[in-house]
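The complex appears here minus one protein chain, its other protein chains still in place.
Moving on to chain A:
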Amino acid sequence: MNNGKKYQQDLLEGILSADENISLMEVCGTHTMAIAKSGLRQILPPHIKLLSGPGCPVCVTSQGDIDAIIELVQNEDIILVTFGDMMRVPGTRSSLQEERSQGSDVRVAYSPLDALRIARENPQKEVIFLGIGFETTTPAVGLTVQQAREEGVKNFSVFSVHKMVPPALELIFSDPEIQVDGLICPGHVSAVIGVEPYEILAQKYNRPCVITGFETLDILEGIYMLIKQKQKRQARAEIQYRRVVKPEGNPVAREVIARFFEAVPARWRGLGVIPDSGLKLRDEYADLDARKKFNITEMEEVPIKGCACGEVLMGKIMPAECPLFGRGCTPLQPVGPCMVSHEGSCAAYYRFTPAKGRS
């Protein structure tokens, strides 16, 4: 047998030989996707449980923020630029996609720099970039703000719903209702924040954390490392995804976040308001802050009827336990954001679970 296959087999055997109950949570939407696709959940015995957490930035955006954004695009002087995942997310009354079909100017971009270019090309319009994402994405938005300031682009602003991952993980570890023995930590968020935030969590809550890559082999190795720590009664933060994540993270990117943003309380869908978990532009950049420029007050939070996204995001229930899963709610007719976003738990489970296993 060749090395790769043998290594994978060894890892799987190591994992299967664990006889203690263990539940591990992945907290990155890309992991949710990769794990669903790999079929790992079906291979693992019932005492090794893999839960999905609040790792999809689209899914955790509060209903109030989504409604505020949808209201903004009804202004015909505004062009809203956003990442593709946001388009179909349901607000209380409609989605960005529906608004676009009604004539609103909503555009999808790959980089915040594209939004800045659109602002330059449309000086008579106000261009708002919807800044969504965790620590991976925020530095790119910070540097775009810097460039807008340097070039003196006046018709550009950012609507920040950026969030930070560690405060949400702390909430999960400290909730007695959530049984999580260890965390499969996000690879690309960690490329920015490094290993330290997890070291603090691992020590404080006495549970292991492993920063993991996205290939099936990476995920197997990550799970194996977590199980080994649990068997040895250890609780450390380790890096499996060493080809990308350095222990110190990316200090340049962290400095950019700190220079342009400050921590504020933020509302997460399903998790409520978490102190110091959101990022707003600093007052020096108020002219580039869409919330200030367009006087946006916080909208009331109107939960979507029947949708259990909140509990899914906390790992309290599996998607199939939501009464609407696969019945009223499918990727074609999504009710909640967890079924819309590519990386949402409900969408990932739906797509990769054979029809008979869905209920």
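Operating definition for what follows: contacts are C-beta pairs under 8 Å (C-beta built on N, C-alpha and C of every residue); 3 or more make two chains touch, one makes a residue touch a chain; residues count from 1.
Everything that follows uses one rule, which is that contacts and distances are computed from a predicted model.
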item: UniProt protein name of the chain not shown, from "tRNA N6-adenosine threonylcarbamoyltransferase", "Branched-chain amino acid transport system permease protein", "Sarcosine oxidase subunit beta" or "Hydrogenase expression/formation protein, HupF/HypC"; value: "Hydrogenase expression/formation protein, HupF/HypC"
item: Candidate in contact with the missing chain, chosen from A:Ile15, A:Cys28, A:Ile79 or A:Leu130; value: A:Cys28
item: Per the touch definition above, residue among A:Leu143, A:Ile178 or A:Ala263 touching the missing chain; value: A:Leu143
item: Touch with the omitted chain, as defined above, among A:Tyr7, A:Tyr205 or A:Phe294; value: A:Tyr7
item: Interface with the undisplayed chain - residues on chain A; value: 1-5, 7-8, 28-30, 56-58, 83, 85, 110-114, 132-134, 136-137, 139-141, 143, 186-189, 191-192, 213, 215, 217-218, 242-246, 250, 252-253, 256, 341, 343
